[in-house]
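Take a look at the structure set out below.
One chain of protein is taken out of this complex; the other chains stay put.
Up next, chain A:
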Amino acid sequence: MSKNTVSDRFRKVDVDEYDENKFVDEEEGGENQLGPDEAEVDSLIRQGNLMGALQAVLKSPPINTKNQNVKDRAEGLVLKVLSSFKSTDIEKGVQSLDKNGVDLLMKYIYKGFERPSENSSAVLLQWHEKALSAGGVGCIVRVLTARKTV
């Protein structure tokens, strides 16, 4: 074998980066998106106004931002609100959302599935069942096909 075939560093090169026809998503300004307001949501939970907390936490989702911390914080906040609902109230919570709200809720649910913690999967599965009956399979398809997600 000749000398220049010994090294295999070429295998670690990401050739897609050099493809001039590579598809790049359109950049939409996401620097100002901070996610839902933590203070507002926390106070609503403490007051026991869970419906209000749900509406508040689904406002201004950090969809366009590239800052991973903002996204993680938003996901944690949503999980807190979802866990504080009683099982019997989940259906009413889902009913109070409009179509876009249900789609957004489903996005957060799947994001929550990605990193399961102590009790999160059980709670998320209950919410998933109710959101599915409200949004149908189409809602899940939109989670899968969304280019920018929470």
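Going forward, a contact is a pair of C-beta atoms (placed from the backbone, for glycine too) under 8 Å apart; a residue touches a chain by one contact, two chains touch by 3 or more; residues count from 1.
One rule holds for everything that comes next: contacts and distances are computed from a predicted model.
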Per UniProt, and picking from "Actin-related protein 2/3 complex subunit", "Histone chaperone ASF1B", "Kynurenine--oxoglutarate transaminase 3" or "Glyoxylate/hydroxypyruvate reductase B", the hidden chain is "Actin-related protein 2/3 complex subunit"
Determine and list the chain A residues touching the chain excluded from the picture. 21, 23, 99, 103, 135-139, 141-142, 145-147
